[in-house]
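Here the complex is missing a single protein chain, while all its other protein chains stay put.
Right after this comes chain A.
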Amino acid sequence: MSVDETPYALTHLDALESEAVHIFREVAGEFERPVILFSGGKDSIVMLHLALKAFAPAAVPFSLLHVDTGHNFPEVLAYRDRTVAEHGLRLHVASVQDFIDDGRLRERPDGTRNPLQTVPLLDAIGAHRFDAVFGGGRRDEEKARAKERVFSLRDEFGGWDPRRQRPELWQLYNGRHSPGEHVRVFPLSNWTELDVWQYIAREKIELPAIYYAHEREVFARDGMWLAPGDWGGPKDGERVVRRLVRYRTVGDMSCTGAVDSSAVTITDVIAEIAASRLTERGATRADDKLSEAAMEDRKREGYF
């Protein structure tokens, strides 16, 4: 008989949830100072939700870290602060703007601040002596990420060397590291964009409103709809228009594009993604288009 029909079968969402919770608890058991990277984007929101379930009825034994590019969507920052207050969490903010203001970072000519996040991130990891850093990265996002381990050892410079990764067998995660090193942990490694959305629907998780279709002022650049703002858009010749759009990913305003959409409910969003012929990063991220190995190169430098 097909064993999928036994009362003991797990749906794929249950299996993914169970695996992610196991990863959170392994880190809680083996590390001294873990932190969850929290941007207010859907993947980090799902991570926080899983952490809340993993340790209930106790509090999440980790603090949160947000690397603020200075060009974040105001709705997302409001969501972030509301969520932190609601769950009584502790939030650390590492600010790209601070690093630019005091000369430790220089603005790029193209105005994109996403690659600049690496320096404040590594600075915060060092300053707070974080030894495990949870990220919402998924292997389905990008081909370099497809090579990423669940537990990813980073050297004292935060660097990722894909040829020197520890083989990762069964569910036996090796978190041992030397002082100065840290481990990046990806509980959503085996989730896809659609899994994330189906889980958000099942668990009735609230998201920042910009994930759903709304009328918004945007302008076209490099085939994407960008939101105008103090970050430097639009330039001369770029015309602001009002369109019905939503966001598939939420990151820095200078490189995160909106997509035309009329999906106002989560059911609409799931239907839209299932029918989409574009990946989420392909549709909405400029920084991944810089070169064939853009993500790998940033990861080697310490990016997620």
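One rule holds in what follows: contacts are C-beta pairs under 8 Å (C-beta built on N, C-alpha and C of every residue); 3 or more make two chains touch, one makes a residue touch a chain; residues count from 1.
Going forward, contacts and distances are computed from a predicted model.
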Inset, instruction - Could you check which of "YciI family protein", "Cytochrome c oxidase subunit 2", "sulfate adenylyltransferase" or "Phosphate transport system permease protein" matches the UniProt name for the chain that's left out? - result: "sulfate adenylyltransferase"
Inset, instruction - With the full complex in mind, choose from A:S63, A:Q97 or A:N190 the residue touching the hidden chain. - result: A:N190
Legend entry - Residues of chain A (touch criterion as defined above) contacting the omitted chain: 1-4, 6, 8-19, 21-22, 25-26, 28-29, 53-59, 139-140, 142-147, 153, 162-163, 165-172, 174, 176-178, 189-190, 192, 194-195, 198, 202, 270-271, 274-279, 282-283, 292-293, 296
